[in-house]
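The complex appears here minus one protein chain, its other protein chains still in place.
Coming up: chain A.
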């Protein structure tokens, strides 16, 4: 079972290496490039985790696509009028 998974992963890693030309690089270059790609993926996933939910909500409400639920609706009006709920 573990063998099968390892085989599967090594097959796909070889394909990845061949397609991105990592196959011909020396080990330190491979580590460098893989490191850069891992850092980029890590940064992208962190920012997705941290900012995407809030951003999605505010984007949908900007286009008036959210259901009129209680809290969101108030939030929506406040957002549209550009003022806080206490203003009126």
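Just so we're on the same page, contacts are C-beta pairs under 8 Å (C-beta built on N, C-alpha and C of every residue); 3 or more make two chains touch, one makes a residue touch a chain; residues count from 1.
Here is the rule we use: contacts and distances are computed from a predicted model.
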| item | value |
| --- | --- |
| From "serine C-palmitoyltransferase", "DNA-directed RNA polymerase RpoA/D/Rpb3-type domain-containing protein", "Sodium/hydrogen exchanger" or "Exostosin-2", the hidden chain's UniProt protein name | "serine C-palmitoyltransferase" |
| Where the missing chain touches chain A, by residue | 11, 14-15, 17-26, 29, 33 |
